[in-house]
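Got a structure here, written out as structure tokens. Questions coming.
All protein chains but one are shown in place.
Lettered A and B in written order, each chain numbered from 1.
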Amino acid sequence: MTPILSVRQVAKRYGQRYGCREVSFDLYPGEVLCIVGESGSGKSTLLSTLAGKLAADEGEVTFRDVNGTEHDLLTLAEADRRRLARTEWGFVTQHARDGLRMNVSAGANVSERLMALGQRHYGELRATAGEWLEKVEISAERLDDRPSQFSGGMQQRLQIARNLVTKPRLVFMDEPTGGLDVSVQARFLDLLRRLVHETGIAVIMVTHDLGVARLLAHRTLVMQQGRVVEAGLTDQILDDPQHPYTQLLVSSILQA
Amino acid sequence: MNIEYNYGFLDENTKRMLRRGLLKAVAIPGYQVPFGSREMPLPYGWGTGGIQVTASIIGSDDTLKVIDQGADDTTNAVNIRRFFGRVAEVATTEKTSEATVIQTRHRIPETALKSGQIMVFQVPEPEPLRTLEASEVETRQLHAHQEYGLMHVKLYEDIARYGHIATSYDYPVMVNGRYLTSPSPIPKFDNPKLHQSPALLLFGAGREKRLYAIPPYTDVESLAFDDHPFDVQTWDSHCALCGSTESYLDEIITDDAGSRMFVCSDTDYCATHQQEAKQ
Partner (left out) sequence: MTTLLIDAQNVSKTFVLHQQDGLALPVLDDVSLQVAVGECVALVGPSGAGKSTFLKALYANYLVQAGTIGIFHREGWVDMVAALPHQIVEVRRHTLGYVSQFLRVIPRVSALDIVAEPLVEWGESLEAARTVAGTWLARLNIHERLWSLPPATFSGGEQQRVNIARGMIAPRPILLLDEPTASLDAANRAVVIELMREAKARGAALVGIFHDEATRDTVADRLFTVPLARRLDTAKELTA
């Protein structure tokens, strides 16, 4: 099996200071990778750099598309990057207002990517949007409602539908459960687990919640001060942490 | 006090800047070219963009027609016509067929345009994506990468809310298969006239400082869905004055009791039609 994403010695600088540095890993199709660490550890910087939203200063990031063609994301032309972002990637943000169009209906939110890819049949777009709302456990009757009328959990689920509708192969998620109540979060995580399994997408998710990582991620990177201090199978990292910082992090989890 | 103005009101350097911008606009149909919009002797929103375009292309052998909502006799049209009569010493007309330059707000004349004529459109908002995307940086990127899914989001919303595409004026078009373009706030009734027009169509947005153009015989396609194709307004009645069933009609309330009538918005067309009917 060849990796979908290969990351080698990636660094992002803010002036003299490193946001993240010396990050290397491979991500395989269908794999869920969590990046954990406390605020300011560089995990969101890393995610944005990998997704091409920030320009990396060092290293190499290679993405293999559905045809097996390799793209060097650090030198990729903006037009190609945007094309990949439309077809092969998704991005789910912590705040729904950053990832959704709040003044247009749920149906239009879900259909936007399809329309960007050239679908021009209203009836079919609407039917597809309705199916996806049901998939993320929102009644298709809410198709014409705006996201501003939705609860926080529904907005996050709508973001998922909006991203997955074009069947991307790699989805970036930045603290997608960050603003949700615990009960709402459980439902969201369960849904995500199921969709990841059904669609076989690879996911890179930033979270500060080790419980989220335990539930979703095959693999986890632990970041501290911009560097990956430990990487491996999620259950191994949580049950047998090696690095002093990981041991501290794991021992700090509240037991319910 | 008698002030001497340069020919066409604008100084020659400004006119040259505008002409350069217009040449670029013609070379890249539908592309918005920035320009240094000048203070004009009327406020933004009254046609400053159109007036600057007209001023930069007009010559003393031109014949100018100015319409506002199709009418030659509204205040704005009368004033602009008189303005150019004074600063450019041009002949003016109300006849579409006699004009070489037609400055317009919100309509394209019913009488078919001819090769050699120039239409100048006054444009309040040149960016068709603006209501959906507030960032100019982002909309420029979207144009650059021809990412126009967003425009269909608006049409989708129309159908979802009203059952049909309810956008009835400033209806977005694709120019030359490349640039998404605002046709200015003309009714969608006039959109088909843009396609393969024999006349040169120039657009000026004074407040937003943009020029763009649709050269003669350019493909102009109104956006639509496969199952909701583009169509134009139709009326059950005909013009109460000339009897036309083919022109764009305005609804006029005639008294306090709610009586109403429909008349042509194009006053020249209506008058000509009435004349023909008498003969």
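To be clear about the criterion, a residue touches a chain if its C-beta (ideal position, glycine included) is under 8 Å from a C-beta of that chain, and two chains touch if they have at least 3 such contacts.
Remember, it's a predicted structure, so these values are computed and weren't measured experimentally.
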item: Partners of the unshown chain among those that are drawn; value: A
item: Where the missing chain touches chain A, by residue; value: 1, 26, 28, 31, 186-187, 189-190, 193, 197, 214-215, 218-219, 232-233, 235-236, 239-240, 242-244, 247-248, 251
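Throughout what follows, only the chains that are shown with their structure count from here on.
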item: Length of the line joining the C-alpha centres of chain A and chain B, rounded to whole Å; value: 45
item: Contact footprint of chain A on chain B as seen in their complex; value: 132, 141, 144-145, 147-150, 152-154, 156-157, 159-161, 224-228
item: Chain B-touching residues of chain A, taken from the complex the two chains share; value: 78-79, 82, 86, 101, 104-105, 107-108, 111-117, 120-123, 125-126, 143-144
